[in-house]
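After the structure tokens below, expect a handful of questions from me.
Shown here: the complex without one of its protein chains, the others still in place.
On to chain A.
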Amino acid sequence: MNGYTVGENGTNSGMTEQHQFQLFEESLRKVNKLVFQMLINEIIPLSMSVERKLEKSNDEEVSSNMSKLDVNEDSNTTNLLKDIVPSNQLIHDLLDTKDEDKYNKVIDRVRNIGFQVGNKLSELLIFTNNPNLQFKDMDILLIMKFVCRDVWKQLYGKQIDNLKTNHRGTFYLFDYDYPPIREFCIEENALKKELKLVEPFLEFPVGIIKGVLASLGYPPEQVICLATFVDRPNNDIPDTSFAKGISFHIQITTQNNQ
């Protein structure tokens, strides 16, 4: 296994390009990072909520026909909230689901949204003339570095902390301070259960990684990606932060691609 530093940039001659690119990036329209983070975190309870509703409507279908009568009062928005379940409740419900099939459906939904985002995001990044990007022969290592550096930076404002590979299609990406879960409070004594609760939040970035790889020639059926919690190598991250780092284990299963 070789370790790679992710952050290093190209040669000196690239500096002006680099600077220009930075200016270009800064000129793009922006929105508040918090809003984005809340949106992506809300994907998990949303996916659970959808699952519950689909389940419910399946049950009702038999004895329906009557419910079609509900008056479409556009202006009464309180009506839209009649069956709302708070997000934290939905996340707990997901954890407590005994039905494995149901759990997987929810997780698939989260991954799928991540996949779509990853897929379009790499397009977005590649068409910005980023001088960091050079995919010679679609080399998988370069693509992984692209994920670690550019994709992560764009999404989370930080890079992946460490990348390891055996040069035979196995990669480990370590993020020791994954921003969307940074502020989740975990009580030390309830660690195991609470980590389970946070697990679904790792499926969005799993989808992202698979989406990016798919857009660059590695279709989802040739890629396995699993996220697990890992301990941090050192303790320079404040106590207020989430207690664990994340490891993304990526396996490229095709023989032809190096």
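In this section, a contact is a pair of C-beta atoms (placed from the backbone, for glycine too) under 8 Å apart; a residue touches a chain by one contact, two chains touch by 3 or more; residues count from 1.
Definition applied: contacts and distances are computed from a predicted model.
Asker: UniProt name of the unshown chain, from "Trafficking protein particle complex subunit BET3", "UBC-like protein", "Electron transfer flavoprotein subunit beta" or "DNA replication complex GINS protein PSF1"?
Answerer: Result for the unshown chain: "Trafficking protein particle complex subunit BET3".
Asker: List every residue of chain A that touches the chain not included in the displayed model.
Answerer: Here the touching residues of chain A are 25, 28-36, 38-40, 42-43, 45-46, 49-50, 53-54, 72, 74-78, 80-81, 84, 86-87, 109, 112-113, 116-117, 120-121, 124, 154-155, 157.
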